[in-house]
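Heads up, one of the protein chains got dropped from this complex, but the rest are sitting where they should.
And then chain A:
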Amino acid sequence: MKEQPIMQVRNLVKEYPVHGGIGRNRQGAAVKAVSDISFTIRKGETFSLVGESGCGKTTLGRCLVRGIEATSGQVLYYTDEGVEVDFLQAKKQEYKAIRQNIQMIFQDPYSSLNPRMTVYDIISEPLRALSTLTKSEIDERVVEMARRTGLNISYLRRYPHAFSGGQRQRIGIARALITNPKVIVCDEAVSALDVSIQAQIINLLKDLQQQYQMTYVFISHDLSVVKHISDRIAVMYLGRIVELAPTEELFGQPKHPYSEALLLSVPNPDPTVRRERVILQGEVPNPANPPEGCHFHPRCPYKTALCETSAPELRDAGEGRLVACHHADQLKLKGITEAIPV
């Protein structure tokens, strides 16, 4: 059922200019925060992007929603009629139409709500900017959305400073959903919240996904958050996808050494079970100056001479999986289910 594509990312690149020392910018120097990424998001699924901090998840997410302009590449969006439109090139009316369908939930519920606007103004802003609804229609939608996201109607005339992180995130969700979008990019939507509240918000997001048949692109640095909600997971390292696989398969048997390392660094919720932990060695390399060959080789326990010189392509590894490792077929990597003796 979840086979139809809703978005397709093609060769997306985002570079940030680097300021070299004092004075003039060094010509051409740039951080490739996202370098040549391609993947497809299927209608109705939850697609997760995971990776260590600084690997370019936020940048990728923001390019998808066009919060920042990508340096090059395409973000194709498939409308209900099955028409393929490049969102990054869309103008005027077309832009407005797709814009309503692609929204974002932010990581920090404090800085993502304008402290000078009432909750009503915050939630209704996308509708006021994008739709032609009348005032009372907007009011109705806002009240309905407040209900669905668990906000009291009397909260609507308050300002954000009246609320805790969890409630603020509900406001952010209500705002993102007010235009009935098809795709929501959740950038670390729960990372800033207390653990007890994380679960509430995740459940809310799941319920809303059911109700409105939305597609989620869920960004997180934490695999344990992603595990229970994702259909497929893309593991990112230094601006590239190194592995893409359905959740079960990725957790059961990762094919990229970096995925294995990430999986095994997830703390086990059951303290009686001891897990052999492969702690990632070394630092994340500077993205402005990435290593030669496979970007992961300086930290990889399985590296060979080949890895130091040649960068592996992201290739098909069967069962709907993609992996970027020269030795993916030979390596026998440990997933979580394997490492835990039952």
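In this text, contacts are C-beta pairs under 8 Å (C-beta built on N, C-alpha and C of every residue); 3 or more make two chains touch, one makes a residue touch a chain; residues count from 1.
The rule is simple: contacts and distances are computed from a predicted model.
Participant: Quick one: the chain not pictured, UniProt calls it what, "Cobalt ECF transporter T component CbiQ", "Peptide/nickel transport system permease protein", "Carbon-monoxide dehydrogenase large subunit" or "Septum site-determining protein MinD"?
Facilitator: Checked against "Cobalt ECF transporter T component CbiQ", "Peptide/nickel transport system permease protein", "Carbon-monoxide dehydrogenase large subunit" or "Septum site-determining protein MinD": the hidden chain maps to "Peptide/nickel transport system permease protein".
Participant: Quick one: say which of A:N114, A:S224, A:Q281 or A:T304 touches the chain that got left out.
Facilitator: The single option touching the absent chain is A:N114.
Participant: Looking at A:A29, A:A129 or A:L306, which makes contact with the chain not pictured?
Facilitator: A:A129
Participant: Which one touches the absent chain: A:A162, A:A288 or A:L306?
Facilitator: The missing chain is touched by A:A162.
Participant: Which of these touches the unseen chain: A:R175, A:K227 or A:R240?
Facilitator: A:R175
Participant: Footprint of the hidden chain on chain A, which residues?
Facilitator: 62, 65-68, 96, 99-100, 103-104, 106-108, 111-118, 120, 125-126, 129-130, 135-136, 139-140, 142-144, 147, 153-154, 156-159, 161-162, 172, 175
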